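Apart from one protein chain that is not included, each protein chain of the complex appears where it belongs.
Entry: chain A
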Amino acid sequence: SLPNSLCIVHFLISFSPSRNEDLKEMLESNKESLKLEAMKRVVGLIAKGKNASELFPAVVKNVASKNIELKKLVYVYLVRYAEEQQDLALLSISTFQRALKDPNQLIRASALRVLSSIRVPIIVPIMMLAIKEAASDMSPYVRKTSAHAIQKLYSLDQDQKELLIEVIEKLLKDKSTLVAGSVVMAFEEVCPDRIDLIHKNYRKLCNLLVDVEEWGQVVIISMLTRYARTQFTSPWKEDGVFDEHNERAFYESDEEKTRDETEAKPYMMDPDHRLLLRNTKPLLQSRNTAVVMSVAQLYWHLAPKNEVSIVTKSLVRLLRSHREVQYIVLQNIATMSIQRKGMFEPYMKSFYVRSTDATHIKSLKLEILTSLANEANISTILREFQTYVKSQDKQFAAGTIQAIGRCATNISEVTDTCLNGLVLLLSNRDETVVAESVVVIRKLLQIQPTQHSDIIKHMAKLFDNITVPMARASILWLMGEYCERVPKIAPDVLRKMAKSFTSEEDIVKLQIVNLAAKLYLTNSKQTKLLTQYILNLGKYDQNYDIRDRTRFIRQLIVPNDKNGALSKYAHRILLAPKPAPVLESAYKDRDRYQLGTLSHTINTKASGYLELSDWPAVAPDQSVRNVEVIEPVKEWAPSLGKTGKSKPAKSSDDKFYSDSGEEEEEEEKGSGSSSSEDGSIQSILSVRLHILQNERVCPESGSDAESHVQKNSSQSSEESDKSSSQSEKSSSESDSEKKERKTKTPLQKKTVKPTAKDGYHTIMEHTFSYSHWSTLCVSLFTQLCPLSLAFPLQLSGPAFVPEKSHDLLHRMTGKGLSAQYQFPRQPCLYQPTMVSVQISLTNTTDHPLEQIHIGDRSPTGLNIHCFNTIECLEPEASVTVFIGIDFNDSTQAANFQLCTKEDHFSVSIQPAIGELLLPITMTELDFRKLLGMNESSATITMAAENMTSQPISRPVATVANLGMVPSSQDNVHRFAGKTASSGAVVLVTVELRESSTALITINTEKSVMGSMLLRDLKLALAQT
């Protein structure tokens, strides 16, 4: 019914204004449903492109409506017409300003979105203010919206550029994957020349890339391509040698050798350059064709030549996509294949034409096949071309003939074959085919005219049957040019042409004049009269070009006395040897444009096209990309879905580069933390490890070390107060972390075997309690980890540590070795994304067990920080060790092997969901602001004792490692934590209600974890 009514509305609006009055009335009525109906009709008008601007006053009144659907429609209307009704539009501004302060992030974002879409210059200051505020909003979604708003404001008022650049600079530092794509887009539009803003964010952008949404990936990749071309030196000079066989000849020349000698320093790829190549590679598997193309062009423009071919397969895959995608991809392949035949030759058959392909697809495939042709495959390609020549699509057949011509010139072995094939085509029934053949034959003959008088004769014979003007003109030109090779036929042809001159097309006439002049010069005896006759005909022709040409030729060849100066050169002018035409691809010079761009497609510079610069001869300072805080912290949203991806597979050939990258990053790390008593922390760390590994075995120890350690720890915990959250680490950093560990190993090794000789043994009096352990760990941890500043999440100590330990290995199955594990609920020392697990090993046999260590693990990617091999465990002795496991925020069990010298036992650790969390502290205000993530909730009936006897925090803390958030309401309890692996915030609210019911709400982006945690909490609170 709606479309019908729309049609009626539409009809009436165009003819009677009264219907608009009706809409106005509806909009002004008190009934929501009427208003809604009216707004739907209005938006329908807009969608059809009809003018509905006169309803503005009536519509704008509803901007503050409570009804969300109505409000949305009003927004749609406002955005469309505000520009035309500026004064009235201002009425709505205050509504948006209010909404910008709303506690809900989604409302703030949508207000900013609409406000910035109202293209009214007078509100520029308001927009500017709103953008600035939104750019420092807590919610990354709002910050994303502000990045979009920057571009809108810039297009409205370019004078704001400087201020906007400041905002862009701020947002570029943002660590959220949500923001990255949008702010880079703003950067590209507002200040693409400010490359300096990228330096500090370069590594972060590279590392975030896989987790950014697909559209943002395209924008970031294209920006980084441009960036890399200004910052790194060319990787091409060296390995050009290994590349294409046709380039080799050039490089192997003597010149090269001398150059090599002068260029003593071999090329070393900047580790940042390598980082970009490595981190974009997985995106070749994206389902989004634009992403795949952008990675392909990045490799084309940035990768060493021998690596570019990894993109081939993915580009060929895109050819199975939609027709329009094929078109763009084929264009790019056409450009690539001219320079690098080898890349696509193995996939030649993917470019075979099907009769169902669209015309532009066919001609592009033809283009590529021609470029790919070489001595080895030419026979296959020509066979394929034979099929195409017969195609019903004559345009395509003509294109094929041109392609054959190109093959013939490029590959001298087949020139004769091609020429013969083309001559056969001269008897084709189709005019276009014949014409095209003649033209191509003409070009080929020009290249090697000597042996081909037979072909010229053959063409002369066919001349009468050929009607296409271009073909006739070509044959005549050939006759004239090579008249000395066909001395008998040429005058005869001229005789025939003299007869038909008046009925020929203009281009043919010109060539007749041409032929006559040439014959006059070479064979004037036979043709003098004919020539004069033709020149007379031309003199009175209707076309002025022909009259001009005739006059010129006459003066040149039959001069009168006065102006014969030129005529002695006539022979040289007309019969000069002419260079053969070069048959080359239309895509030859397209590589001046960045591949994948619009400019490349249209072969002209599109407005806003950003030039790709040449490689600098000397690399600019590399250190500009160093950042003090090197962690690419994703304080908000590292996805559960993709965290796995962010660690790119390391292939052996990457090794060299990635290693050097790590070294550098490690150095930075060192310099970053040296300010905070780095040395002492290291030593505490080793002492601590030592103590831990020995505490069960050596019950007596001195007390000095402890106090020393504690002093240090209290000092460092003070420092940790000003710092904040944990962060997910990128692959390279986890690598460097490992390295760091390696450097520590010698220290630890000494301490592995409990021995009385060791100096430490005297200072250990009693075992440390957990609380000591905890303060120490927290303080160490917070110092070792550079912290995210954008949004402080303060890590707190655990509220409760469960005593419960679980069996890891029963002594029966472990042949006497028994193992138990428990979760000490401490941030892991080794790597903050790990969950630390305490394992107690006991030897229940009567002989010592040697070399206890962790063996194979599954899944193989599982990241475990193992304990150091225990060289020997005496009978009846036990030892406690700590390991760190990166569970990747999933409750999937970690399986690994516990090995002794003789045996290995498969064991597995299954974490409860609550153990994957780390407690954080925050204020109640922050807590409320963060609500609005994925929410799971349930109402339960509380067990009686939970209501009364103990604070609600107890059972919650038992289930999950969460921190308490102070609450201003008695019946509402709040808990906050974050996941260990990705640092995603987890918020739990327990609201006690009447009749012993309670509402549990969990807000987190990790929806899986949310629902699992909810289930556990329900169990814990409802029972006992």
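We adopt the following convention: contacts are C-beta pairs under 8 Å (C-beta built on N, C-alpha and C of every residue); 3 or more make two chains touch, one makes a residue touch a chain; residues count from 1.
One rule holds in what follows: contacts and distances are computed from a predicted model.
Chain not shown in the complex: UniProt lists it as "AP-3 complex subunit mu-1", one of "AP-3 complex subunit mu-1", "Translation initiation factor eIF2B subunit epsilon", "Cytosolic iron-sulfur assembly component 2B" or "Myotubularin". Touching the missing chain, out of A:Val124, A:Val558 or A:Leu610, is residue A:Leu610. When the whole complex is considered, the residue among A:Glu83, A:Glu345, A:Glu431 or A:Asp506 that touches the unshown chain is A:Glu83.
The missing chain, though absent from the display, is touched by one residue of A:Asn20, A:Asn62 or A:Thr289; that residue is A:Thr289.
Of the options A:Ala570, A:Ala984 or A:Ala998, the residue whose C-beta touches the omitted chain is A:Ala984.
Mapped onto chain A, contacts with the missing chain fall at residues 2-3, 6, 32-33, 36, 40, 43-44, 46-49, 68-69, 72-73, 76, 80, 83, 104-107, 113, 116-117, 119, 139, 141, 145, 148-149, 151-152, 155, 177, 182, 185, 210-211, 213-215, 218, 222, 282, 285-290, 292-294, 313-314, 316-317, 320, 322-325, 327-329, 349-350, 352, 354-356, 358-360, 384, 387, 390-392, 428-430, 596-599, 601-602, 604, 606-610, 637-642, 644-649, 859-861, 890-892, 932-936, 984, 1005-1008, 1010-1012, 1015.
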